[in-house]
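Every protein chain of the complex appears in place save one, which is left out.
After this line comes chain A, so read on.
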Amino acid sequence: MIDLKNVKKIYHTGGEELIALNDVSLQIKKGEFTSIMGPSGSGKSTMMNILGLLDRFDEGSYILNGQNVSSLTDNESAHVRNKEIGFVFQSFNLMPRMSILENVELPMVYAKVSAKERHERAMIALEKVGLANRVKHKPNEISGGQKQRVAIARAIVNQPAVLMADEPTGNLDSKTTLEIMKIFQDLNADGTTVVMVTHEPDVAQYTKRIVSFKDGRLMDDQLVENPIIL
């Protein structure tokens, strides 16, 4: 599903070179649920941006779902993001003026799906996260946990190859965190590949595999021995 080989990413800031990722190789198979961990500055965010095709890298190769995505144009990246990747952000990033339904429909607008099909598929996605009854509300009318569930519905609505979550529980209390992790686990159980960046070790315990970064290098990669199933 994800095959990253010898990837190197260098930032040029004021004449100085900062190696954000150094010779990183990572394979993630279909159906995995992987945590990416590490302290700030370790390269985990850069890793996430590269996996999500939001950023380019300087050396190495990246094959996503059988397609070489190592050097795409901006527009090609946008299309791949739209079809193959679902993003979930720490601060939800919902469109404040659009209703919940319209928010979930948005990726399909960019995929040029017809209005009727958009509505049907958005409703199915909202049902999966348990929010089918609040579709007309605006994001500021619902709780943080509900916002993140809308964001997850938006991320899965185009049936992407991989769901990328960047600190998805960072703005949530512990009870809501469990609710969100359960949704990820349920989606994963249905076959969705999930990659999640987190700095909380206990949240990582709900996933099946933990990849750790330090100083731009992949330091540790192991399966979670007894993942907590919610």
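Convention: a contact is a pair of C-beta atoms (placed from the backbone, for glycine too) under 8 Å apart; a residue touches a chain by one contact, two chains touch by 3 or more; residues count from 1.
Heads up, the rule we're going with is that contacts and distances are computed from a predicted model.
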Worksheet entry | Chain not displayed: protein name in its UniProt record ("Probable glycine dehydrogenase (decarboxylating) subunit 1", "Polymer-forming cytoskeletal protein", "Acyl carrier protein" or "Putative ABC transport system permease protein") | "Putative ABC transport system permease protein"
Discussion item. One chain isn't shown here. Among A:Ala111, A:Ile142, A:Leu178 or A:Val224, which residue touches it?
Written reply: A:Ala111
Practice prompt. Looking beyond the chains shown, say which of A:Leu18, A:Met95 or A:Ala189 touches the absent one.
Written response: A:Met95
Worksheet item: Tell me, which residues in chain A touch the chain that this view leaves out?
Response: 49, 52, 54-55, 74-75, 78-79, 81-83, 87, 89, 93, 95, 97-98, 105-107, 109-111, 115, 154, 158
